[in-house]
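There's a structure below that I have some questions on.
Missing here is one protein chain; the remaining ones are kept as they sit in the complex.
Right after this comes subunit A.
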Amino acid sequence: MDETDKTHAARSLPFLTLDNRDFWTGGANNRLLIYRCNSCAYYVHPPTTFCPRCESRDVGAQPVSGFGTIFSFTMNYKKWFPGLDVPYIIAFVVLEEQDDIRLVSNIVDCNPDDVRIGQRVKVRFEQASDIWVPLFAPVGDLS
């Protein structure tokens, strides 16, 4: 794997499974896919085939808007290994569709010093091997 980003380090990647494949590959079609109950419309994340709200087993991937809000973030300064370019932002992003879905991500395409909790962000994707990594960038007047 030789894909690198601004940190000049190859991203570690998840193993693809039958449960997580839609999430990690939806970016190939520029779509963020989140599992959703087809009975009660509740989003279920991490993806699994059971709705904890209505107990339906009819749960599957559906595209969401890709908009979200920064719930929390950290500016990483520690050079965990030689060659890692710092600082960079790691964040929890809450999806606009449902406030109990929290994605880990990097906040990109902005000045890291301008990142704030509560900021509205939108997804974009970066391909790394067989994965399309969802990243988020600020939208609106703060971008």
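Heads up, the rule we're going with is that a residue touches a chain if its C-beta (ideal position, glycine included) is under 8 Å from a C-beta of that chain, and two chains touch if they have at least 3 such contacts; residues count from 1.
Going forward, contacts and distances are computed from a predicted model.
**Student:** Quick one: find the hidden chain's UniProt protein name among "Thiolase C-terminal domain-containing protein", "Glutathione import ATP-binding protein GsiA", "ABC transporter permease" or "Phosphoribosylformylglycinamidine synthase subunit PurS".
**Tutor:** Options "Thiolase C-terminal domain-containing protein", "Glutathione import ATP-binding protein GsiA", "ABC transporter permease" or "Phosphoribosylformylglycinamidine synthase subunit PurS" narrow down to "Thiolase C-terminal domain-containing protein" for the missing chain.
**Student:** Which residue numbers on subunit A touch the omitted chain?
**Tutor:** Given the touch definition above, subunit A has residues 1, 7, 9-15, 20, 45-46, 71-78, 80-81, 84, 88, 90-92, 100-106, 117, 128, 131, 133 touching the missing chain.
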